[in-house]
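Entry: chain A
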Amino acid sequence: MLDSVSLEVMSGELVCLLGANGAGKSTLMRTIAGLVKPSGGTIILDCEDITGLKAERIVRRGVALCPENRHLFPRLPVKKNLSLGAYAKHFNVKVMEECYDFAYELFPVLRERGEQLAGTLSGGEQQMLAIARALMSKPQLLLLDEPSLGLAPLVVESIREKIVQIVAAGTTVLLSEQNAGIALSISSRGYVMESGRVVLEGDSESLGSDPEVKKAYLGI
Partner candidate 1 sequence: MTAENLRKYGVFIAALAVACFLPYIGISKFMLNVIIYAGIFSIATMSLNIIMGYTGQVSLAQGAFYGIGAYGLAILTNKAGLNFWMAMLLACLITAFVGLLIGLLAFRTKGPYFIIVTLCFNFIVYVVIKNWDWLSGGVRGQKITGPELFAGREARYYLVLGFVLLTLFIMWRISRSLEGLGFMAVRDNEPLADALGINITYTKIVAFMISCFLAGLAGCLGALHTGYLSPTSAHYLLSFNFIIYLLVGGAGTLYGPIVGTFTVYLALEFMKGIGEYRFMIFGIILILVVIYFPRGIVGGLKSLWKKVAGSRQAEEGA
Partner candidate 2 sequence: MSYFFQQLVNGIMLGSVYSLVALGLTLIFGILGVAHFAHGHFYMLGAFLVFFLSVSFGVPYWAALVIAVAVFCLVGVGIEFVYRPVRDKSDINAFIVAIGMLLVIEEAVRAVWGTGNRRITNPYPQVLKFAGITLELQRLIVIGAAIVLIVLLHLFIKRTRMGSAIEAVAQDREGAALVGISVNRVSILTFSVATGLAAAAAALAAPLAFIAPDMANTLVLKAFVIIVLGGLGSIKGAILGGYLLGVMEALAIAYISPAYKDVWAFAALILILAIKPNGLFGGRD
Partner candidate 3 sequence: MATRKVVALLVVTLMIGGLIATCTSCGDTGPKEVVIGLTAPLSGGGAQYGTDCQRGIEMAIEDINKDGGVKIGDDSYDVKLSSLDDRAEPEQGVSNATRLATDDGAKIIFCPVATVIFPLLDINEKKDEEFLILAYTSIEMVTDEGNELIVMPPPPFTVYTKLFTKLAMQQGWTRMAMVQTTGAYGDAWAKGMGLAWQTAGGTITDHARADYYTETDFVPFLNKALASSPDVLLIGGPSQPTALVVEQAKSLGFEGGFIVMDQAKIDGMAGQIGMDKMENCIGVAPVEAPFPATPVFAERYKKKYNEQVTWESAINYTAMILLKDAMESAKSVEDPMAIRKAVPGVLPMSGDEFPVTLDGIENKGLMHMPSAITMVKNGEYTLSSDLIYWWKEKD
C-alpha cells in the first residue's frame, strides 16, 4: 500500500503528516512502529537500521505509537494502563514515579480517574490516556496517529495545546492528521500523502499557503 515514501524527522521537531482518509498515513505510522512488516525500504533511527524489528523491540529503542483507535486496555484501570505503557523499559520505582507525575501534570484528569476502568472514560479522556500511556516509556519519538479524530472541538483544542507542551518538554513528535488546520498551526514542517505516496513536503507556512493544500485539506 505504501510506495516509495521518504520522510525524515529531526530530533526535537514536530512534523505533521497530512492526507485524506486512506492516503496511507496510518499504515506508515504502523510500519514505523513495527506492527506492519515493510516489503522493502529502510527505517533508520539514530543512524541505526530498525527495519523489520518487532514492535516490542522498537518501543525499547524509544519510538512510541499512540494509535488511531487508541487500543487501550478497556477492562483495566487507568493507572494500570499507564504502568503498562512503561512495560518495555523496566524502570525502577523512582523513574516510574517521575513518569506518572509527568503524565498527571500533562493531563490532571487522569489522576482523578486513576482507579476507573479505561473503557468507561469519555472519548477525550481516552485519547488523553492513550497519549499519556505512549509517553510512559519516555520515547525519543512519539508517533501520534489522528489524535483529534471524533472529538469535540473544545477537546481537540486542549489536545493541541498538550502536543505543544510535549514537544516543548523535549520529545520529538510525528503527528498524522486529517485536520490540516490544527496540524499546520503547531508543526514546523509537514508532508502531504496521497494513495500511499508523499506528494508534497515543506515547512508548515508554505504548505498552509499552498493553493492545492488549501483546497484539498483546509476547505478554503
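With respect to how the candidates were assembled, all candidates are chains of the complex that A comes from, given by their letters.
In this text, a contact is a pair of C-beta atoms (placed from the backbone, for glycine too) under 8 Å apart; a residue touches a chain by one contact, two chains touch by 3 or more; residues count from 1.
The model shown is predicted, which means the values in this text are computed figures rather than measured ones.
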| item | value |
| --- | --- |
| Touching partner of chain A in this complex, picked from 1, 2 or 3 | 2 |
| Interfacial residue positions of chain A with respect to candidate 2 in the complex | 33-35, 54-56, 59-60, 64-65, 67, 70-76, 80, 83-89, 133-134, 136-137 |
